[in-house]
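Only one structure is covered here, and it is reproduced in the block below.
A single protein chain has been removed from this complex, and every other one stays in its place.
By written order: A and B. Residues from 1 in each chain.
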Amino acid sequence: MNIEMVANTLEKLRNQNPLVHNITNVVVTNFTANGLLALGASPVMAYAKEEVADMAKIAGALVLNIGTLTEENVEAMIIAGKSANDHGVPVIFDPVGAGATSYRTMTSKKILNEVNISVLRGNAAEIANVIGDNWAIKGVDAGEGNGDIVSLAQKAANQLNTVIVITGKDDVVTDGKTTYIVQNGHPLLTKVTGAGCLLSSCLGAFSAVEKDLILASIAALTSYGVAAEIAASRKGEEGPGSFQIEFLNQLSSVTAEDLIQYGSIDKINH
Amino acid sequence: MNIEMVANTLEKLRNQNPLVHNITNVVVTNFTANGLLALGASPVMAYAKEEVADMAKIAGALVLNIGTLTEENVEAMIIAGKSANDHGVPVIFDPVGAGATSYRTMTSKKILNEVNISVLRGNAAEIANVIGDNWAIKGVDAGEGNGDIVSLAQKAANQLNTVIVITGKDDVVTDGKTTYIVQNGHPLLTKVTGAGCLLSSCLGAFSAVEKDLILASIAALTSYGVAAEIAASRKGEEGPGSFQIEFLNQLSSVTAEDLIQYGSIDKINH
Partner (left out) sequence: MNIEMVANTLEKLRNQNPLVHNITNVVVTNFTANGLLALGASPVMAYAKEEVADMAKIAGALVLNIGTLTEENVEAMIIAGKSANDHGVPVIFDPVGAGATSYRTMTSKKILNEVNISVLRGNAAEIANVIGDNWAIKGVDAGEGNGDIVSLAQKAANQLNTVIVITGKDDVVTDGKTTYIVQNGHPLLTKVTGAGCLLSSCLGAFSAVEKDLILASIAALTSYGVAAEIAASRKGEEGPGSFQIEFLNQLSSVTAEDLIQYGSIDKINH
């Protein structure tokens, strides 16, 4: 992999305008839809169990997010996930707050048992809790556990047989064999609710256009992180409100050339 | 009808500050409420079947939107719609994504069967699917069908006995006999999630203050489109985030004089 391949993946997304079906939480729906539109994807939210199988099957990717889970939503997620699996549609799963309550942890495991997940994205605490490791979590925000995030990601990838993306100060992408670190992004993202959730949906958008899920994930992380860096450099000093709006602007205008210039991607040697 | 009547309708809305009861989707609730407030209306969202009849009856208009429909929501929509019908409150219906799944198409038809709709607004694909015509749709966005939109609108109006508003590059308003084209608006609206949904709620706000639903619809489309044009001219180059915020500003500040100066309304001769 090289940075040109990453940059090309962004252009592929813009050309294909993939349909991304999101079953996500009520906090972030608007921001997720606007972020996907800005990036160049076509978002759809559909939650009713009567229609999710139909919608997932015509989508380029399905994104499941348990940020404000309910029994009904989880049922719909599993129906949608199975439909996506049956039709070769990649499924991204964001186990928001796994570990914060036992209900979230159990539900995360249930979804992972019933649906083949293509990419699992969370902060370190969420991923650790999903695979049964203890890791402090505060509500839905990452706690201050200090484990080795690369080892955690690789262990989770091998155990769950999926691509793992752990985001934080540095981001880790691994399928258990090949591992990359992406160092783009900006701390102001932690002041925008749903920054992680929208990233999961962007992973969906890139997975819809690129079958190599490691490449798709790196392209998503790099595009997202570089857009955030540019937004912070322009409007970060004004505060989190202005940053959020400028970030939407930059998701729309970040170019393949920007990724080549600012992308910070390192392969980890085992 | 002339442009002064349209402009007066905007002033009437601002003076009356009508209460608009929305049963809408979870993606757009915040943007819808802020857009209605900016325009000069008073939004309320109420979804529980225990209260929707009470709320619809005191409202100036009721807006039903199936963007993230569930069985419960649809039940509430029908209760609210019947209450609105009983009390002479106009009902606007936005069949988001009709045609994308059979559940949405069926639900749209069910609502149209059980509630007298005053204005039905959608993109061409949605309106076509509601009346049983085939038209490609991609998720909840308009597909690329190339039919004759004026004929489609007139056919739908006659078949459903309601005012039809089809929005897209040009907007069509018709009751099947009298037809107008409004050419205001801006492509950046397609980069803001819920731009169509908020427009449906604005149709509600104008219908609350003007009984001639053709005039009310034209006033809504013109006010909305001119606000978008001014917003795009000021902030469009910055990107979709800035445009969205400036659009809220302009919904608040667009004047009767702006409509007279920039409104583009044509009557179609049959």
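Side notes on the structure shown:
Criterion: a residue touches a chain if its C-beta (ideal position, glycine included) is under 8 Å from a C-beta of that chain, and two chains touch if they have at least 3 such contacts.
As the structure is a prediction and not an experimental result, all values here were calculated from the model.
Within the complete assembly, B:Leu248 is the residue of B:Ala100, B:Ala153, B:Leu248 or B:Ile265 that touches the hidden chain. Taking the complete complex into account, A:Phe31 is the one of A:Phe31, A:Tyr47, A:Phe93 or A:Tyr180 that touches the chain left out.
Only one of A:Val6, A:Ile117, A:Val192 or A:Ile265 touches the absent chain when the whole complex is considered: A:Val192.
Only one residue in the set B:Ser42, B:Gln159, B:Thr190 or B:Ser264 touches the chain that does not appear here, and it is B:Ser42. Residues 19, 21, 26, 29-30, 33-34, 37-38, 42-48, 50-51, 54-55, 58-59, 72, 244-250, 252-253 of subunit B touch the missing chain (whole complex, contact as defined above). The omitted chain makes contact with subunit A at the following residues, 25-31, 67-71, 97, 100-104, 138-141, 190-194, 238-242, 244-245.
Operating definition for what follows: only the chains that are shown with their structure count from here on.
Subunit A maps onto subunit B through a rotation of 120 degrees [Cα fit, steps of 5, range 0 to 180]. Averaged Cα coordinates give subunit A a centre that lies 33 Å from the centre of subunit B.
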